[in-house]
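Note that this complex is displayed minus one protein chain, with the remaining chains in position.
Lettered A, B and C in written order, each chain numbered from 1.
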């Protein structure tokens, strides 16, 4: 096991690079897309998928490459991460997420942080975040059991899809949601809409952890 | 072998997430594409490919990740799935497909189900579905023999291509076809056109199973 | 070794599905792209890349998945394929290519065959085909030596790139070139321009086979 300090740096750095990608590619895509939001989201989703493959492969062997409090909480629920470690992981992810947003803003000449005005609220959005997070945890838990080496490509493929098949463009990550509230750009979310998103994300993650706990249980017995 | 109940839940859930992707990403893409259908189909096809990689990796080790009655029938023809199991698989896939359509509609504020008015009929469409299904089964049967770990990426690559190279955008799946009749959105198909599609899909699947039964037979003897 | 009959059917069928993808996705993309040729080529290139991954994985263990006379000739030059077998391979590829074009035309309601009027000629085009074919053989020969299981993704990645970085959109395949002359659609080439393309393709392939024969030679001695 790598010592905790290094794992936290890996979570911080990986989450920062992930947020720099999500926010930075959103800014670039919106600026270049001549007003075609579909084209902007296509570039944004492909860039995010590419970064996820790279970052999970890069940091996976150090910290597990969670980059997401919902993933760390699921690991804690399954007994794979201690309580104290989980809190530290979540702290590193949140700080990393804000650092990544600031890094992206500096690249594009924007203020370090500025509150988003992008409304994302209501039952359809919350249901979207529930489904998005349920699916993300399903993919991570399902692949980790028998195809652990395929988690990077599976998560990247899933997120590319989820940008499109959910009405919320699939935040599916409480640290990401918090930090995107500090960016009034393509990827932003109004601060007052954050709580609803995070609640839906946690509900979806817990549901997936429960379902997959049962779904994969018998395999353990038989293998 | 995982017990049947868990395998059926996996088929139900995987098919639901697949349909949520196909229908949901179609709605999102059409809304954002500023009337450019080519751009909408590009997003729809890339999202579907991403989801297929993720879902086959996630559920493959539980149920085989068929998500498709044509695939389960081919497995039954080859003696890999019992008659009763095959019927249960198909039932789970059909229920899952409708659940996924409803889940997508809820995310985008549409009615749970509403009949499609999208005309998809005539010999060119049926020939497209024959070719699409022949190719899909060819890829599954050919890869499963010697490169089983590559089935997820092969199926995803194939379906991304088939969205474009067939005139029908490659449904290639009877459960998917039934459920898409209940969605008057980008991915829909008129209920009265479903039977022709399913007949063509089954013909293509049986043809591929026959051809690859012969093509791969000698390899068994020599290896 | 699989018997020759089965290998020839695999080459015929794989080349047919490849051409159906190239020509069919070109027709679909052009029809849907609202006149934006860049968008059409993007869809065409992504579809072709997806099909290549799937088809090489599907047929690789049967026939080697050449689908290309230049690849079979390089195999013959290196002593991996007999003279008679090489001729049969090339014949199967050419017949398969025309069958695939006809299959695509039937899906889109076009005549079975109709001569292209798309001018593709001149030194810049020939140099493009020389580079495209040199690169394709380089990728196949370089990967086959130490990363044979990665050939499908390497070839697909290369061809997606080569659609864009060459002025000819990278035919790089004599059988494909012949058959695309029989399609007056997005992917077509005028019959009188075929000879120049094929000459450039063969020159590029022979150059790559020579260079990589030297480049990889020492490795054999040391491993």
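What we mean here is this: a residue touches a chain if its C-beta (ideal position, glycine included) is under 8 Å from a C-beta of that chain, and two chains touch if they have at least 3 such contacts.
All of these numbers come straight from a predicted model, not from anything done at the bench.
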item	value
Touching partners, among the displayed chains, of the absent chain	A, C
Residue in contact with the excluded chain [from A:53, A:87 or A:207]	A:53
Touch criterion as defined above, residue of C:55, C:97, C:139 or C:176 at the omitted chain	C:139
Chain not shown, touching residues in chain A	1-3, 6, 9-10, 13, 17, 20-21, 23-25, 28-29, 32-34, 36, 39-40, 42-44, 46-55, 57-62, 103-104, 106-109, 152-153, 156
Interface with the unshown chain - residue positions in chain C	35-39, 41-42, 45-46, 49, 124, 127-128, 131, 135, 138-139, 142-143, 145-147, 150, 153-161, 163-168, 211, 214-216, 218-219, 222
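The rule is simple: only the chains that are shown with their structure count from here on.
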item	value
Homomeric contact chain A-chain B: same or different residue positions, threshold half	different
Maximum centroid distance from chain A, chain identifier (CA atoms)	C
Distance from the mean Cα position of chain B to that of chain A, given in whole angstrom	28
Centroid spacing, where centroids are CA-atom means, of chain A and chain C in whole angstrom	39
Where chain C touches two or more other chains, by residue	none
